[in-house]
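Of the protein chains in this complex, one is absent; all others appear in place.
In order of appearance the chains are A and B, and numbering begins at 1 in each one.
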Amino acid sequence: MRGRGLLVLGAAIAALVLAELALPQLLNRYYLTIVVRILVAVLAATSLQLVNGFTGQFSIGHAGFMAVGAYVSAAFSVFVGGHWLATLQGALPAELARLLYFPLPLLAGGLVASLAGLVVGVPTLRLRGDYLAIATLGFGEIIRIAILNVDAVGGARGFSLAAPPGVDLRYEGIGLIGAVVALSLFVMARLVYASGGLAFRAVREDEVAAEAMGIPTTRVKVEAFVVASFFAGVAGALFAHAEGYVHTNSFGFVRSFELVAFVVLGGLGSLTGAALAAAVLTAAPELLRGLGEWRMILYSILIIATMILRPQGLMGSRELSLRRLRRRPAAVAEAGS
Amino acid sequence: MTAPATARGRGWRAPLALGRALALAAALGAALACGQEGGGGSASGAEPIRIGHFASLTGDTATFGQSADAGIRLAIEEINAAGGVLGRPLLLISEDDRSITEEARTAAQKLIQRDGVVALLGEVASSRSLAAAPEAQRAGIPMITPASTNPKVTEVGDYVFRTCFIDPFQGAVMARFAFEDLGARRVAILSDFKQDYSVGLAEFFRKTFRELGGEIVADERYTSGDIEFRAQLTTIRGAKPDAVFVPGYYTEVGLIAKQARELGIDVPLLGGDGWDSAKTLEIGGDAVEGYYFSNHYAADSDNPRVQAFVRRFEERHGSRPDAMAALGYDAAGILADAIRRAGTTDGPALRDAIAATRDYEGVTGRITIDADRNARKDAVVLKIEGGRFRFFRTVPAS
Partner (left out) sequence: MEQFLQQLLNGIAWGGIYALIALGYTMVYGVLRLINFAHGEIYMVGAMSGYYVAHALSLGSRPSLGGLLVVLLAAMALCAALGATIERVAYRPLRQAPRLAALITAIGVSLLLQNVGQLVFGADPKFFPALLSSREAFRVGALAVSNIQLMVVVTALVLMAALEFVVMRTRFGRAMRAVSADAPAAALMGVNVDRVISGTFMLGSALAAAAGILVGLSNPKIDPLMGLLPGLKAFVAAVLGGIGNIPGAMAGGLLLGIVETLVSGYLSSTYRDAIAFVILIAILLYRPTGLFGSGQVEKV
């Protein structure tokens, strides 16, 4: 099994290096941007899956954490990081300098976002069901409006990643972005599928019983929330650096709803499901461009129809796995719930 | 009894799933790449000149994007009816950005990469222009924004132009007007803090008015989409201003005026070109009588060009044009004129031709593109009288 894991890891790294080098030759900027958007959406959606799918909590204000990550990382880069990068570029070849620098704003964004997750999570995770949903929605809006009021990051005029001359703070390298997303997914998967991760699902299945079994449910919920907001923050930071310009409009209700839609359509409890749904539904509006005004109408009908016809979503709570696809269904001995 | 699958056994499933997902993403990317159109065309003489317009045709600010599009469309149709440019018809390709900031960038990219446009028109909102402009600059495609007023937009690069006022100019215009023409010394501001246009205009008004020696006695905010302003207006009323500056869009101004009157605020309200729409009169009704706002042109001006435009727009689209439509019309006109002067649709040459625009007679004024790639044109102050916008005075561009 070890060998297998390493093989997969090697393949993944090769794929990413290939992506970094080859994709810009094959695809023009328009498609590259879509790929980056897809990667960001995948990360954001899977981070939400931790909370909604695995821990069973209805959080619908997730875009707020993306906003925190985006703005904090952008502010970091503009006010502090730009100079560091300039210095680095003096000592090293530009590409290497950027590669080394880039994880810094991501970390900054993720950490502050996870802090926000803590602040939001502790009070609200005591609530149940729909109340929790609306409370998280409320917090998402409060965060957005609060950022809108901070003049230092632009307010209604948005915030550009302005840099010292010769330095470009934008980062659109698919290889590194893909690596960050892949690594994040890996971490999240280990978190929920390792033995410690059973606690999340225990809380989801029956909170009362879990509490009775000695699981500190509130702490588990908050943990999931904090980890989820960390990765949402990273997703926001990736977004900010790929776009080069952030505006609170990108992180409103509609974005939060989109993330929830990805999670539910992909299947509550399936990381790959959420990832697939995010990928497909992020690409869809672009592919449907020819339809003009009908695009959004079709999109909403799609969501409604999927909910009615297949409420468990695409994957239910199962993950996409080669193993399952290779074996015949009858032979699968796992508890496939 | 089947023991539940141990978590350890699943530990390595994740990387496999990951690998699969990545492969899927790569495949998706490749599939999209296959759909890529080839750029450029044959050397046929009647090959249309492709012009892209990215705008908010749906979403929050759909009303502005649609207006701008209507104005641009009218200009293109008229130009084509007169034989096109350089013997070729103009083909307008409009892309919707759903009023979403990052979508403006994607829309611009699609127009540049997939549709091979020679120039871009857009966007109305400064935030969306700022998102897309770097793409145009990077691709060497000239971009003209018809209505973004944030000075930063044209600072992105030498391929980005605008054909409207910038906030510093327009904010100063009304500040001076209030101070000198109305003799106001205490002014309250009610701005839309969600729209960069409003925020920018308010900022420069505030600055200029204070420099002139006036006092800002109240600084209230609302959000576009709001319909209830009485709370802010009551506070403003309490501050007893000589005038109230409302640098917002026509979508809110009518109601603000009505509610201000209801609360007994009799001092004049002042605004910017965002007021320019029949909706201001329709929704505001009697309440807006006696108010002033700065604009690019006066619809009732004797200028036959303006009259003809208003008439043709009404015929074509069934409604009177608003500021966005007029600005869109002129932006398209300037672009076509520049193509004509450049004699080619080549990026650098077109860029230089646009930069060299001098005294272009548009419906929104006589436009000259200055060294910062912004439009220099006179402003007019209009007064609302008898249910119409009436020319009050000109403020020269200086």
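Basically, a contact is a pair of C-beta atoms (placed from the backbone, for glycine too) under 8 Å apart; a residue touches a chain by one contact, two chains touch by 3 or more.
All figures in this text were calculated on a predicted structure; none of them were measured in a lab.
Interface note for the absent chain: among A:Leu26, A:Ile134 or A:Ala162, the touching residue is A:Ile134.
Only one residue in the set B:Leu91, B:Leu263 or B:Ala397 touches the chain that does not appear here, and it is B:Leu263.
Within the set A:Phe58, A:Phe76 or A:Phe239, the residue that contacts the chain not displayed is A:Phe58.
For the chain missing from the display, the contacting residue among B:Ala202, B:Ala243, B:Ile283 or B:Val395 is B:Ile283, taking the whole complex into account.
Across the interface with the omitted chain, chain A contributes residues 52, 58, 60, 123-124, 126-131, 133-135, 137-139, 141-142, 145-146, 148-149, 208, 253-254, 257, 260-261, 264, 268, 293-294, 296-297, 299-301, 303-304, 307-308, 311. The omitted chain makes contact with chain B at the following residues, 58, 60, 62-63, 66, 193, 220-223, 225-228, 230-232, 234-235, 237-238, 251-252, 254-255, 258-259, 262-264, 279, 282-283.
Convention: only the chains that are shown with their structure count from here on.
With each centre defined as the average position of its C-alpha atoms, the distance from chain A to chain B rounds to 32 Å.
By the touch criterion given at the top, residues 1, 4-5, 8-9, 11-12, 15-16, 19, 23, 26-31, 33-35, 37-39, 42, 148-149, 155-158, 160, 178, 182, 185-186, 189-190, 193-195, 197-198, 239, 243-247, 249-250, 271-272, 275-276, 279, 283, 285-286, 289, 292-293, 295-296, 319-323, 333-335 of chain A touch chain B in their complex. Considering their complex, residues 2, 4-8, 10-26, 28-30, 32-33, 36, 57-58, 95-96, 98-102, 105-106, 109-110, 112-114, 126-127, 130-131, 134-135, 138-139, 150, 152, 193-196, 198-200 of chain B touch chain A.
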